[in-house]
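Here you go, one structure.
Apart from one protein chain that is not included, each protein chain of the complex appears where it belongs.
Order of writing sets the chain letters: A and B. Residues in each chain are counted from 1.
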Amino acid sequence: MQVVNTPIQENEKLNAKSDKVAREKPKTDPINGSHANVGETVGKPFAKHPKMTMRNVDVFYGDKQAIYDVSLDIGKHEVVAMIGPSGCGKSTFLRCLNRMNDTIDICKVKGEIKLEELDVYHPKQDVVPLRARVGMVFQKPNPFPKSIYDNVAYGPRIHGLFERKTDLDEIVENSLRRASLWEEVKDRLHSPGTGLSGGQQQRLCIARTIAVSPEVILMDEPCSALDPIATAKIEELIAELSKKFTIAIVTHSMQQAARVSHRTAYFHMGKLVEVNDTKRVFTNPQHKLTEAYITGRFG
Amino acid sequence: MDFSQIFMVMAATIAMTFFLGRYRALKLGQATGGRKSLNSLPTYYGSLMAMWCGIPCFILLALWMMFDDVIISQAIMQELPQAVLELPTNERGLIFNMISNTAENGARAGAEPYMVAAAERLQSLRETSQLTLIACLASLFLVIMLVVWAKMSAKTRARSQVEKGFKWLLLICASIAIFTTAGIVFSVLFESIRFFQSVPLTEFLFGLEWSPQMAIRSDQVGGSGAFGAVPLFAGTLLISAIAMVIAVPAGLMAAIYLSEYARPAVRSAVKPLLEVLAGIPTVVYGFFAALTVAPFIRDTGGLIGLSVSSESALAAGLVMGIMIIPFVSSLSDDVINAVPQSLRDGAYGLGATRSETIKQVVIPAALPGIVGGILLAVSRAIGETMIVVMAAGLAANLTANPLESVTTVTVQIVTLLVGDQEFNSPKTLSAFALGLMLFTITLVLNYVALLVVKKYREQYE
Partner (left out) sequence: MTNSNGTLSTAEKVNKSLQKRYRAEKRFRAYGISAIAFGLLCLVVLFTDIISKGHSAFFQTYVKLDITFDPTEMGVDDPTDANQLATADYDSLIRNALKEQFPEASGRRDRRALYAVVSNGAAFTLREQLKENPQLLNQTVPMWMLADDDIDTYVKHRDDAQGDTFAGRISEKQMGWVDTLIDNNQVESRFNTTFFTSGDSREPEQAGILGALVGSLLTLVVTILLSFPIGVAAAVYLEEYAPQNKFTDFIEVNINNLAAVPSIIFGLLGLAIFIGFFEMQRSLPLVGGLVLTLMTLPTIIISSRAAIKAVPPSVRDAALGLGASKMQMVLHHVLPLAMPGMLTGAIIGFAQALGETAPLLMIGMVAFVVDIPGAITDPATALPVQIFLWSDSPERAFVERTSAAIMVLLAFLISMNTLAIWLRRRLERRW
């Protein structure tokens, strides 16, 4: 397993500086009135070559606040894992990154989320090109009830990513190869995608996502519905994909976070408690809550 | 060429613009470096073009269709002789109809010269109007198409514009329900108001005599005929009550048996069979009531020495009850199934028998829902038309005897409005007043019933 080290090492200095800067501008928490700021997050939330930058993000469901003042970067070609007890808001946060939360009427997002220079929540920002750049893989494999080929070809078709049919064939084959599914399905490309096993279905969903060539892939507990062997395959795949894509993954399994990610972010009750290099989080957590979670005192 | 042909040609032309827009987008793409350089897929450019060309043209056509007749007839009327202009409105309308007939079918012998002249003028105006319409449509279409063509670029946000249009289209479709309700309200309300100008509301609501047929000629405005609707309301209630006496116990017991006692196999066989009763058209029930049930009741009554009218309320009510059984049973079935199993278990746990559980636990728990269902059934019985038109009488008797003949609101609406009627006589207008009553009553019943059922459902969700 090859790990891309460079971005993480470069992040170190940056985080040391920006921690201080962030501490200097306190922000009023609209619900309980207390002063919350980036400083509550310990560790290294920032990256030197950020692909996505989130600053002071608050998320509300109607009157209920789900995310409190989260600031985080995701570096280029980095895998960031988000962990935490269930209901801590990690999935909600992930779904903000490509505005999947838009489908929920009462969900409101405050703060700034940027994909490189693009303001994700700019009122005039069209979600379609955004989601073409930030793809998503969901908790439960959700292939379309269509053929394997059509599943993978769907994204390129709606975004007009090819000129000729042969181009499309090529995209489909490459995507399936990258998702290491090609060998298993090449003889039955036109049978329904729903006929595959759970693990294969999830890899099909990954192939479907990368067929659009997004820059960032969001994964929302991609292995939670799979058996250990399928899980291992997906984890392998994530490592492979990180060479080309930037990945943010939400997982409920600490082992998985430890295996696949470069940095790990620990969420607790809607707050980002600690972000650090994965190794450090698991060997030497700096925040009490993180330590308690890692050592299994709650979860 | 008539409107439908113009419409067809226009629709076909606008369908063509889809391909034009798509072609334009592909060309633009080629110029700027492949399809990927386009903001949206070429099909969206096609749809965008069709949308922009189509909407204004259709609006123009619709407006034209609505107003050209009015404008032309105004123009014709102004040119008629003074004597004609001074006639009352409905007679002028008659003369205009004659002119219009002359224009379409040629002059008949004995037509007055001014009519023939007006007919010719009408014909020529109509032709001019149509030519103008075609010219206007064609030029509007061309101008828009050229503008859209010129303005289209690789950066045009075709998809988001088309999606906006799509959303508006959906919204309009969803709003048709509102327009329909408004249409119903306005159509019955306006005519009713005109009716109440000649017949006082109090007479209509509290009068005990109904004989609209006495208005022999349409020009005897309001002078004759009695419009007291009480006998109609009473008849409607009588027949509905008979129907409910049949339908509620039978429907409710059937639902209880099917949901609490019957084995799944029996349930899955009997339920669809009962629902067949609901799918039979009311005209069939009407035929059954008039030709089989009514004579049967009359003859049976004769055997035991009762004189039964051959159009007895009993026959109509009985058959209506049969029709409503599946309605009551399926509504009660839903409601009974929504009662949580835990309530039943509670009663069984105390050693209650099944019927005790049902009578003392399930039914009381389901009561609001059942009442809601019964209200909906009542509203259906009141509004039912064909059975009573075919099996109930026409004479407005004020009686509570189910063996006599009564008439209902719906029967009167049908008898008053079937065939060619003058729109202005109080006789015709009274049908709209009856319609207003019917609409109001069923609306209130439905609203209350839906509210009750909704409350009930929320209770167990």
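Throughout what follows, contacts are C-beta pairs under 8 Å (C-beta built on N, C-alpha and C of every residue); 3 or more make two chains touch, one makes a residue touch a chain.
Predicted, not measured: the structure shown is a model, and the values here were computed from it.
A.B. asks: Can you work out which residue in A:Gly43, A:Gly75 or A:Gly155 touches the chain that's missing from view?
C.D. replies: Reading the full complex, the residue touching the unseen chain is A:Gly155.
A.B. asks: Out of B:Ala12, B:Ala150 or B:Cys173, which is the one that touches the chain we can't see?
C.D. replies: B:Cys173
A.B. asks: Which of B:Gly21, B:Pro42, B:Pro326 or B:Gly369 touches the chain that is not shown?
C.D. replies: Looking across B:Gly21, B:Pro42, B:Pro326 or B:Gly369, the contact with the absent chain belongs to B:Pro326.
A.B. asks: In the whole complex, not just what's shown, which of B:Ile358, B:Ile374, B:Ala396 or B:Val452 touches the removed chain?
C.D. replies: Counting the whole complex, the residue in contact with the absent chain is B:Ile358.
A.B. asks: If you put the missing chain back, which residues of chain B would it touch?
C.D. replies: 4, 66, 69, 159, 162-163, 166-167, 169-171, 173-178, 180-181, 183-184, 187-188, 190-191, 249-254, 256-258, 261, 270, 273-274, 276-277, 279-288, 290-292, 322, 325-326, 329, 351, 353-356, 358-359, 376, 379-380, 382-386, 389-390, 410, 413-414, 417-420, 423, 431-432, 435, 438-439, 442-443, 446-447, 449-450
A.B. asks: Which chain A residues would touch the chain omitted from the figure, given the whole complex?
C.D. replies: The missing chain touches chain A at positions 98, 100, 103, 105, 127-132, 135-138, 140, 142-145, 154-155, 158-159, 205, 208-209, 212.
Heads up, the rule we're going with is that only the chains that are shown with their structure count from here on.
A.B. asks: In angstrom, rounded to a whole number, how far apart do the mean CA points of chain A and chain B lie?
C.D. replies: 53
A.B. asks: Would you pull the chain B residues touching chain A in the complex into a rising list?
C.D. replies: 34-36, 38, 40-42, 157, 159-160
A.B. asks: If you look only at chain A, which of its residues touch chain B in the complex?
C.D. replies: Per the touch definition, chain A meets chain B at residues 126, 128, 158-163.
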